[in-house]
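What you see is the complex with one protein chain gone and the rest in place.
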Amino acid sequence: EYYRVGAPGRVNTNGISLLGPTIFAFGSPAQQERFLPPMARGDEIWAQAWSEPDAGSDLAAISCRAIRDGEWFVLDGQKTWCSRGAFADWYFGLFRSDPDAERHRGLSYLLIPRDTDGLTVREVSRLDGDPAFAELFFEGARVHESNLVGDENDGWGVAMRTAGSERGLNLRAPGRFTAAADRLVDLYRREAGGPGDAVRRDAVVRSWIGAQAYRQYTWQTAGRLARGATVGAEASLNKIFWSELDVALHDAALALLGDRAEIDEGEATAVDGGAWLDGYEFALAGPIYAGTNEIQRNVVAERVLGLPRR
Amino acid sequence: EYYRVGAPGRVNTNGISLLGPTIFAFGSPAQQERFLPPMARGDEIWAQAWSEPDAGSDLAAISCRAIRDGEWFVLDGQKTWCSRGAFADWYFGLFRSDPDAERHRGLSYLLIPRDTDGLTVREVSRLDGDPAFAELFFEGARVHESNLVGDENDGWGVAMRTAGSERGLNLRAPGRFTAAADRLVDLYRREAGGPGDAVRRDAVVRSWIGAQAYRQYTWQTAGRLARGATVGAEASLNKIFWSELDVALHDAALALLGDRAEIDEGEATAVDGGAWLDGYEFALAGPIYAGTNEIQRNVVAERVLGLPRR
Amino acid sequence: MDFGFSDDQELFRSTVRQLLADRCPPSVVRDAWTDPSGAASPVWGPLAEMGVVGLLAPESAGGLGMDEVDLVLLLEETGRAAVPDPLVEHTAVAIPTLRDLGGPDDLLAAAARGERFVGVGLAGATHVLAAERADALILQHRDELHLVTSDRFEATPVASVDRSRRLAAVEWEPGRDSRLAAGEPAARVAGAALDRGAVGSAAQLVGLARAMIEATVAYVTEREQFGRPVGSYQAVKHHLANALLAVEFAAPLVYAAAWAVANDADDRSLDVSIAKSTASDAATTAARCALQCHGAIGYTVEHDLHMWMKRAWALAAAWGHAQWHRERVSHRLGLAPDNVPANRNQREQPHEQV
Partner (left out) sequence: MDFGFSDDQELFRSTVRQLLADRCPPSVVRDAWTDPSGAASPVWGPLAEMGVVGLLAPESAGGLGMDEVDLVLLLEETGRAAVPDPLVEHTAVAIPTLRDLGGPDDLLAAAARGERFVGVGLAGATHVLAAERADALILQHRDELHLVTSDRFEATPVASVDRSRRLAAVEWEPGRDSRLAAGEPAARVAGAALDRGAVGSAAQLVGLARAMIEATVAYVTEREQFGRPVGSYQAVKHHLANALLAVEFAAPLVYAAAWAVANDADDRSLDVSIAKSTASDAATTAARCALQCHGAIGYTVEHDLHMWMKRAWALAAAWGHAQWHRERVSHRLGLAPDNVPANRNQREQPHEQV
């Protein structure tokens, strides 16, 4: 019942759910032996280094370079929006190893230790004021070729596998939402009572039903995977659903709090210690990161429904 | 109090609100004298002939031809989705008079009597089963040049003025929606009473507020016009609002009817004689016709907010 | 609980889908709109032969002796094809109700073979579907359930927006000889019947939604505006993605509710209400999306879309509309101050025009 007590459980999620499957699928035996056990134990914290100032949801626009120099790659450029990057021991991401290739060709998938010379990590505060993001500045940072995952210049294929799992099942377990929905129901019981509350109750019930839907859908998908099916672009449906459910659920909670919704964490009058406001701010990132929901809807329309790209 | 009694008042609306301003602005004195008085009296019913099988919201894709032959234009092609076309005495629309010109160049704005030789009118039933649409088939139909509005090959400019007013104030007077909202409130009073009704009541109240908002917005715009301002692309905001309000208002009504929502007009158990279902079907055309709301949102974004077209 | 279906269940679904593609094209639905007799459609016989109609009847009565988990995918397919026959009422509700209450063996057997039609009118429903065609109706009167044969009721047709749904106002007198059950057992069976009808219509709503999405995808891929396919516009893509999202997350809830009904689970009514409210909303969303993306052509009765759309409207409100089911969920969660009214029209005075 890890989720029921309301533990945030956010640190290192990315390492396990994003990078783990990639190293399983594309990593060398040496990489698998070196990285997987400490990742599983939580001894090393990983953070993604995907986005760049000019390449947010558009990974193929990456311009950060990784140029071969013997056994080494020399990295120059900037990465942004690096979730949990402030705490991480390692980063993983895509870099342009062939500057003459266009778009999604010529990228390589690299693992970078935080203590690399030439790498500067700058903390950036999140909406809720926590310093959880980072910007990474690379200036002639040297990364050994043993940290290349998959083939050189084939980082896109490797990353697509990772992105698929980021959008998919692993990132958000259903228990997280069913537990949050149960807490929302409990909040309603404590806070409601006025004559207009049926309207807010309906929002509570819709969120609670949404959490059940997410659980059933995820179980169904898990069952398919267990029977050998693969999950591709359908993972985008999953990501749209949980991220919008999370926002709606916290919206429903804040609506119950009236003018106490704005009271910050830790104040005596903050309901449930301000967890709903905090959760709302966290939830707002959901529709943005790991490919905005606009892009996810394009993926659903084009790859699941087969609509023409242009 | 024309709207309060629930009279549909739909016939001939298009003639007065769409064509009237156009003939005022672009018509010759002879056209103004010939057409405006019977239009105002309701003696002649007009219907628009904009859409074609391959040019729905995209007026510039019109392919129906009107080729000069002395004093005459010879029309060939098909028009569809011609609202009220089944009853009309006259049609007005855009035709391609210069086949070599592209898109919105080379179109002319013509008025066509129903009894023109070579014009076949085929009735098409609407969603509610009423034969209010028509498809028009032109086969060598001859229309005299006295029925050309504005300059030859300049129909686009003329039509834009008309489309502006179609999307704008004239088509839907606020009284129509405030009256419908009052009827909805009355329906709630008669039909509600169960414990879950606060949720449906909220939908009723939202629609009622929406009707007030539409009224205030329209008054504000009318005030601006009276002070000499012009209304351009903002008319698209108006069209989006009323058309979606109309759907929401009827949605709220049908939700109150439970399993009686499906009962058709005229049956004893149909609430208010089935007017809500009929109104819902009529409302569903709103977001589609006179430029779909998707296109209207593009217009708002590009012409009001100034976002880049591509 | 893994709600993955077995290979046999998936195969049965494919077989039914193929049958319906062959024998229930849109023209069959359109014919049902105009057939004044209200008789069985041409696909009723083949469905009965295949065992679908009597699927829940015991093998001893000539049925397949299967359960709601077996049935739910098939009902979804009948929704997809907009089959005009009232399968939810007959197959999903009347047959198991007769089975559970020990109704007449000969009627159950004939119903299982599709030779006789049994309809249902529970309290709270305004009208009865397909009463004109019925050899018998299961009707609720206060706390009693009656089996009323066609010589004992009078059915007056009532037009639905979906002309293939033959509603009727039914007049009848409850008699001791027609009574199937009374008191608590009747209430229990009537509650189960409502849940069966709700999950059955939810399954059809999922199928209707899928069909409308598929038809719309095909249309917008073909149709061009401003020189490119309508389906290449992001707004259209997002409408369709939203509709797909709604139906994909509704379907597993419907399957889970079918399991709960088949196993008479403790949370049966909760699971059913979750499923029906979500499926009603999903089909309504898909209908709006389909009409908007079709544009003018979808607004004409010459095009097939409107038949699917109107069926979706009707089924979304039948067997408890979305809000009524959410109220029931609310009550189960202990959030509603009062009991949810048994009357699905949710007015204070029960409305027994059945």
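Remarks
Per-chain numbering from 1; labels A, B and C assigned in written order.
Quick note on the criterion: contacts are C-beta pairs under 8 Å (C-beta built on N, C-alpha and C of every residue); 3 or more make two chains touch, one makes a residue touch a chain.
Note that the structure is a prediction, hence the values are computed from the model and not measured.
One chain is not displayed; in the complete assembly it touches the shown chains A, B, C. Only one residue from A:Q48, A:T80, A:S108 or A:T218 touches the chain missing from this view: A:T80. Where chain A meets the missing chain, the touching residues are 51, 54-58, 60-61, 80-81, 124-127, 129, 133, 191-197, 199-200, 254-255, 257-264, 266-269, 277, 284-285, 287-289, 292-294, 297.
In the full complex, the hidden chain is touched by chain B at residues 185, 188-189, 192, 201-202, 204-206, 208-209, 212-214, 216-217, 219-220, 223-224, 226-227, 234, 237, 240-241, 294, 296-298, 300-302, 304-310.
For chain C, the list of residues touching the undisplayed chain reads 233-235, 238.
We adopt the following convention: only the chains that are shown with their structure count from here on.
One inter-chain figure worth recording: chain B and chain C are separated by 36 Å, centre to centre, where each centre is the mean of the chain's CA atoms. Chain C has its Cα centroid 40 Å from the Cα centroid of chain A. Chain A and chain B have Cα centroids lying 46 Å from one another. Among all residues of chain C, those that touch two or more other chains are 236, 323, 326, 330, 336. Residues of chain B found to touch two or more other chains are 195-197, 199.
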